[in-house]
Each structure stands twice: as structure tokens, then as C-alpha cells.
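Here's a slice of the assembly, chains where they normally sit.
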Amino acid sequence: MARFLRSKKEDIGIAPDALHFRGDKKTDKTRLRVFDYNEETLTEMEVEKVSELLKYRGTNSTSWINIDGLYDTELLEALATDFNIESLALSDILDTHMRPKVHEYDTCILISVKMLRYDEALEEIIAENLVLILKENLLLTFQEQVGDVFNPIRERLRKNKKRIRSAGPDYLAFALLDIVIDNYIYLISLLGEQIEALDDELIQNPSMDNLREINDLKSEINFLRKNVKPCREMVLKFTKLDSDLIDEGMYVHFQELQNNIDMANEAVDGYREILSDQLNVFHTNVTNRLNDILKFLTIFSVIFIPLTFIAGVYGTNFDHIPELHFRYSYFIMLGVMLLIASGMIIYFKRKKWL
Amino acid sequence: MARFLRSKKEDIGIAPDALHFRGDKKTDKTRLRVFDYNEETLTEMEVEKVSELLKYRGTNSTSWINIDGLYDTELLEALATDFNIESLALSDILDTHMRPKVHEYDTCILISVKMLRYDEALEEIIAENLVLILKENLLLTFQEQVGDVFNPIRERLRKNKKRIRSAGPDYLAFALLDIVIDNYIYLISLLGEQIEALDDELIQNPSMDNLREINDLKSEINFLRKNVKPCREMVLKFTKLDSDLIDEGMYVHFQELQNNIDMANEAVDGYREILSDQLNVFHTNVTNRLNDILKFLTIFSVIFIPLTFIAGVYGTNFDHIPELHFRYSYFIMLGVMLLIASGMIIYFKRKKWL
Amino acid sequence: MARFLRSKKEDIGIAPDALHFRGDKKTDKTRLRVFDYNEETLTEMEVEKVSELLKYRGTNSTSWINIDGLYDTELLEALATDFNIESLALSDILDTHMRPKVHEYDTCILISVKMLRYDEALEEIIAENLVLILKENLLLTFQEQVGDVFNPIRERLRKNKKRIRSAGPDYLAFALLDIVIDNYIYLISLLGEQIEALDDELIQNPSMDNLREINDLKSEINFLRKNVKPCREMVLKFTKLDSDLIDEGMYVHFQELQNNIDMANEAVDGYREILSDQLNVFHTNVTNRLNDILKFLTIFSVIFIPLTFIAGVYGTNFDHIPELHFRYSYFIMLGVMLLIASGMIIYFKRKKWL
């Protein structure tokens, strides 16, 4: 899991349109992948140079160019020039620590959002900045490294699902955002499953491991929340865009995005509260269990205290202790001790202390 | 009680208008029930095929078609085609994990809401997604399984209550939503009764069972809240709809819905706070009771400590301990012990430790 | 004190305009009282039948008809017909569990609010639903049982206070609402007095009774809050009404209502926080006091532990223990014990443990 906030001293004071990559170098090579499609045909290919992409400008078909790796700023600059993306938008692409945002530039719409996915190899949640550049008949997506959550969309494109193949890049952008938000909900539900599984354990058999687990889940929920919460604002702004690049008919889908991100937010907040409650229950329960043990042990000791005292009294070496010389004194003492112990046990039971 | 949030990996990335049932398969068979009525007549029947429903299109009487079971997507598709429901609305019907929403489609108004009811057989609260499709002279309601909270409405229809029989499907939709929200309030009041019953017990005789009970009630209240809260937003949007399908005269009733859902929300929040307070009181009270026991036991031990010490001193085997040889030494020792014990008890009582 | 929320199964699904009394039957008989007044004359009387009220319709003088007891629905229906009150308004009157609301019906303005008063006989706060129906020259007020907070208004009417006698039913409605809200503030200040009185006791001499008292005050404050909070919304809506039934000059008074209900809300929230703080202080203080006692007792025991050990050593029966046979051994032992005890006490004092 990444750090909650990261800011490097050398990133401060850079001009807003400087082409300065603020992320961590995660890959050297930039991978360029193209899907060019319309209702009839689909071309899927990986290219090496930006120049190979030029033919996808100004076609009637919809082109989706997926760029993985942001370290080669020269290549990106060439891309920006060829596809007419202004430099401010390009510097937004490179600022991978940016808050989710939507901006309508003169030449394009830029959407920046955090893409979260569970990496099964690393066993952790990966957060990566994703930028969508929407132009006429063209969608460019930029991310830091290879690996994304878009395979279902690629499948739908390949399988010639009528809806997606006949629609433009605005629908594709919606579909990608939709899948990003669906993944938020999926990740939250994964954590939620672990959180709800804790419930019974915390009541029946609380241990220090539970404390550690609650704490870990809390950090993970906080991490999700930090990424999901500002996304809500972004989606709200997105649904209010009034641009020629977005078809009238899309707005009904945007409602869906809004509903889903609201659901994600509510679920994150709900689980945060559940975790707080669980910590309370853990604390109360651990304290109660220990208290029960201490109570038992204390009562156990208390019963022996007067008995040991009596034995002590008859262990004294006074010359004249009449009781010492009666025949059954010893047995009487043992009997009295038994009586005292029983009396105390009965008393404690009556008081419900045992 | 259902899980707080559920999301399945295979549901991610489905096209928004794909006919993909996201719920759990709860029933195989889809049941179709019809109420067709106007002020004079009422027909109530259960049909097998969608084709039998066609005669209820375009009549002047109001028709309520109730569909239980969403697994037979073919049947639903046929229904959507015959009754002119767009595919996006149909896919909303199938997405049973959706957040409550209202949407005015070109051909109909769609209202999606969670229906909660207490199943007395299962002894738990059942949450089910309910979708209402409002068209001219027609209301379709979709739910996952047989069993709902609408019997009082059916009774009113059968008993020819003038108001409901003379009104259109908009009034029927209102009446159904009203009963859904009335059930929220009823369920909250059921939980509330249990919560308020805990109050006295927590002060007088707190036990670990109370902790478990508070915890269970908290989850149930959280579950209710998760369903009730987004409904408020939906109702607000519903009351602001400006559609030909809704009669001017309905808006006074919508105020009622708004008032009731506000009351439900306030009650849920109120009980959540009461439960938090109860947990605090429980914790404080349990701690205090244990502390009182420990204090008593500690004082008991402390009284015996100097006595046992004295006995120990006279149990030593020194050759010259003058006190050992006086005639009444032993009795004097016992007397001194009694004095010490009494003194300590008086001291502790004065200090209000006993 | 009444329950926080109440909902009965048989009340669910009733038509919104059904004449269904939702309260508890508190009185059999419905009492009808009339004040009819203008600047010159005042008639005050109690009547038996609705027909006796008819003469107060359409007069130029202002009439205030006060109806106590809502169980006789037939009488109420007659009243509604005679005074031209629509059935939806009448069913609002009967729904005594309703959230405070204002509604401008075609024929009247309806104001529903909770009237709270301290019943000195029962020693508890009584909450009752009060409905005001404002018509031209006429104000009807409905409540469940005999007993209200309006005597100061009646006095002002009788004493021919110029302002109230010369004004219409809108001013009377304002005056009644004003007194209802003044009573909220008075009840809050009564509770507040008890709460602030707890402050010193909690620091100086906390006891389990205080815990119980804090808890009781918390429920009472919660009960007040539940009734006061939605009233704020109602007052806000009331002050924004634009109706012919309300004189222009009234709006300056409505500001007053707004200010008072805001003050009530702030006070309730303030006392809730004070109670939370008090619970914290109680908990901390009780824990500290017990801890001080335990510390003292533990130190007391600890001092005797090495002494008892020494006595034990010289109580052993070894054949060769040289110390036993010296002349002053016993007294040396006692001296050493004294030294050890003093040393420990000094050590603990230095460490500030004593």
C-alpha cells in the first residue's frame, strides 16, 4: 500500500506547464497500444513509435490509444504535438500525485482519476494515476505502468458488442470510468468481507492479533477513502460538463457513475464506523475478560488469607496457648477452616462475584 | 441480515444496458400478478405468460402488474419489448444491488428502492430491491422473490376504497412507496423497543450478554441506516419530478413521503446515538462494579496482612523472646490483633473506602 | 416520558386521507372551547355539540376554537364538514405521531407541532401533538387531551390586552407557537439547571447515583431534542409562507419565533455536549479515586511482605541457625524490620507514590 501523502522538495515551485514527471520511475519503456474500431471493423495493435499513431488522427472510426509508462517525456511531448494536446494538459498527465479532476481544455477534455486494483501477486492494493484525454473520435489513456482493470472493456470491443462499437470515445471514456469505480466498490467489498468476518471473533475470542488486524483494515479503508472521496467531486463535475465532445445521450450513463461513486463513498464511511465500533467492542471485551480472570484469582487468594492467618496463630511459640493441648484441636482447626472457606464461597456466589 | 456491501468480480465491466442479473438466484419461476381496476371494476389474476398481459396495455383502467423473480431474463426482455420499456431501464431492474434512484426515461419513470420487512419465520430483516415502472395507466413492480409488504394496498383495492380505485398508477406508486417507508419506521421502532428495554438492565445488572446485544442492535441499526439514508435522496428527487405521468394533485402526498422518510432518518440516527451512549454506560458500569469488588477484596486482604505478620513474629524460634513466656501473652496478642483489625475497618469506613 | 419512536403494525398502509386516529386513547370525551373576540367584546364558553359552533363561522370577530380529545372521529368529521376543512388536513390532525409540519391547503393553513410541558403531578415531561388550523377570522386548535400551556394567552385575551384583541387569528397562531417554543426553552433550562448542578459533585464526590442521573438527563435531553429539532424546520417553512391568511405585519414576529427555536436548538446541543463531557469526567474521576485507594492498599501490603518473610526465615526448624541463640537477636530482628519498613515508606514518599 502506498503512502497516504507524498510530496518531494524538488517538486515544489515547478511551473504549472513544465513537463516534469512527479511520479516514481516504475518502468523505462513506454508502451503504446491502439484499438481502432467502428461498428464493422476493429484493429488492435501495439506500436513502437508515435509516428505510427498518426494515421489514427482524423479518421471516422473511434481510436483508443493506451499509453503505459510516463518516463519518456520526449515521446509524450511528440505525442502532444502530433495530437494537438496543450502543454498544461500534458503536465497534468505527468503529475501523478494530482487530485482527481476534470478539466475542459480548448483542445480536449482531461479526466484524471486514481485507478485501484488488487494485485494478486503482491497481495496488495495498487493505486495508479490514470489520465483520459478525450478528443473527437479519439481517446488517449495514460498510466504509469503496465497493468490495468480494462480487460472486460477490451473483451467487449473484441466481441463486437453492438453498444460499445457503435458509440464514440465519450462512451468509451464512460465505460473506463465505470469500470474504475466498479473496482472501488469491489475492493471495498473485499475489505468489508474481512471486516464483517471479525465480528464474531471479537465477541467470542478476542486476541492481540485482532487488534493488529483492525488496525491494518483501518489503514486500508483510509487509503481507499482518500482515493474514493475526491473522485466523487470529480464525477459530479464530469456529469455537469457541457461539451460538444460528449453526446447528449451519455448523460443517462453519467447518472450511473454518480450513483456508483456515491455507493462507494457510503460503503467506505459505513465500514469506517464499523471498524471504530469493533475497536470499542474489542477494548471492552478484552478488558472484561481480563477483569473476570483477575476477579477469580483475587477471590481465590482471599479465601486462603484467613486460613493462613489461623495457621499462623497456632504456629506461634507462646508458652500458654490452651487450644494447642486439647486432643482434637488440630481437627477442629481444620474443620473451622473448611467452614470459613465454604462460607466465603457461598457469600461470593450470593453476591454474584463468582 | 444481508451483508453490508456485496460486489462480485464477474459483475465488473458489464455494459450498462446489458441484461445481466446481479442478484442471487432466489427463485426459478417468475410469477406475474395483475390488478386491473377502475372505480367500477377490479380484476385480480395470476398469469403464466407475458402474452396474457398484452390486453392490459392501452386500456383506460389502471393496471398493476407485479413481477416476482428476476431470473428469467428472456421473459423480462419480452415484457420490456411488449410494454415499451427501454433496455437501460430493464438493466436497472436486474441490478438488484443498485442504490435507490429515480430516473425519468423517455418511455417511463423508474423508481428503485429497498423494500425491508421482518420475516417472522426466519426471525430476521429481509432486504429486497423493488423497482417500480410508471407508465400511462400502468404500473409494473419488479422484485426478486415472492413476498412483499403490499397486502394492505391489495386489501384497499379489493375493498373498493374510493380514493385508490379512482386514482391512476401515480397514486398507486405513491401508496406502495408510502407503505415501504412506513415499514422502515415500523422496523426502526421494533429495534428501538429492544434498545430502550436495555436501558434499565445496563444500569442495574450489566452482563456480557448486554454487550453482545448492543453489538447486534448496532449492526441492525447500521443495516437499516444504510438502506434508509439513500432513500431520502431518492424521495427528494421523486417529489421534484415534473412529468406528465404524475398528476398535479399528487404533490401534497409526496410531502407526506418526505416527512416520513425524514422521520425514519432522524429515528435511525437517534437510536445510533443512544446505542453509543449505552455502550459507554455499559463500559463505565462494568468497570465500576468490578472495581468495587476488587476494592472490597483488597481491603479484606489488607486487614489480615499485619495480623499474619504478628503471628509470624511469634512463630520465630529465637531463644530469647520474653513475650512468649508471660501467662496471658497469647490472649493479649489475640486482643491486639482484634484491635488492629477494628481500627483498620474504622479507618477505611471513615475514608469511605468501605 | 414517552418512547423515542412509536409505530404500530396496524397503522401501516392506511390511505393518507383515511380518518384513522393513530394516537393512544387518552380521553373519551371531546371538549370544545371557544374564545370569540374583537377589540370591544370577548365571549368565552364551552359547548357540547359542533352545531353550537356554527355561529362563529363568517363573523368579523376572531374565533379560537380549542378541541381537546381526538377519539370521536364522527364529531371531528362533522366539524371538518361544517368549517370546510379538507379531509387530508383532518387526517393530519388525527396522525398524532406526525413530524412537525406546515402545509398550506386550499382552504386553510395547517401547523402541526409537539407541545411539551412539565406535568407537576406526574413529575414528568408530557409531549402532545398540537395542530393549528388557520382560516379567515378563525383558528382551530386540536390536541389529544385536556391540559395545555396556553393559559397566559387566555389571560391576555381576557385582560383585553390591546395588541392581541385587535389582531386576527394569524397573531393568535403566532402567540400560541411562541408560547410552545418558550416552553421548550423553559424545559431545557430546567434540565440545564440539574445538569450544571452535577458539575461540582462529579469532581468532589462521584458516585454511581451520578452515573444514573447523567444517564437519565441524557435521555431527557435526547427526548427534548427529538421534538425540538424538526420544529426548527417547520418554523423556517412557516416564516416563508406567502398566504392571504397571514398579515404582512406578522413577519417581524416570525423572526422572533425563528430566533427562539434556534436558541432552543443550540441549548439542547450545548447540554448534550456538556453531558458527554460530564460522563468523561465521571469516568476519569471514579477511576482515579479507585486507583488511589488501590495504590495505597498495595503499598501497605508491600511493606509487610519482606517483614513477614524475615519472620518466616526465623521460624524454620533447622538445627543450626546461629542467630537464634544470641541474646538480643529477637530485638535486633524487630529493629531491622522497623528499619526496612521506614526505608520503604521514605522511598515511596520520595517517588511520590504515597
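For reference, chains read A, B and C in written order, and residue numbers begin at 1 within each chain.
In this text, a residue touches a chain if its C-beta (ideal position, glycine included) is under 8 Å from a C-beta of that chain, and two chains touch if they have at least 3 such contacts.
All of these numbers come straight from a predicted model, not from anything done at the bench.
Shown here are 3 copies of a single protein sequence; counted across the entire complex in this file, the number of copies is 5.
In the analysis below, only the chains that are shown with their structure count from here on.
Annotation of chain A and chain B: not jointly contacted by any chain, touch as defined at the top.
The two sequence copies chain B and chain C touch through a face in which the numbers common to both fall below half of the numbers used overall. Measuring from the average of all protein CA coordinates, the nearest chain centre is that of B. Distance between chain centres (mean CA atoms), chain B to chain C: 26 Å. Contact of a single residue of chain A with at least two other chains is seen at positions 315. Touching chain A in their complex are the following residues of chain B: 3-9, 11-17, 88, 98-99, 101, 103, 105, 208, 211-212, 215, 218-219, 222, 226, 229-230, 279, 282-283, 286-287, 290, 293-294, 297-298, 300-301, 304, 307-308, 311-312, 314-317, 321, 323-330, 333-334. Residues of chain A touching chain B in their complex: 149-153, 155-156, 161, 163-164, 175, 178-179, 182-183, 185-186, 188-189, 192-193, 196, 199, 203, 252-253, 255-256, 259-260, 262-263, 266-267, 270-271, 273-274, 277, 280-281, 284-285, 287-288, 291, 294-295, 298-299, 301-302, 305-306, 308-309, 312-313, 315-321, 353.
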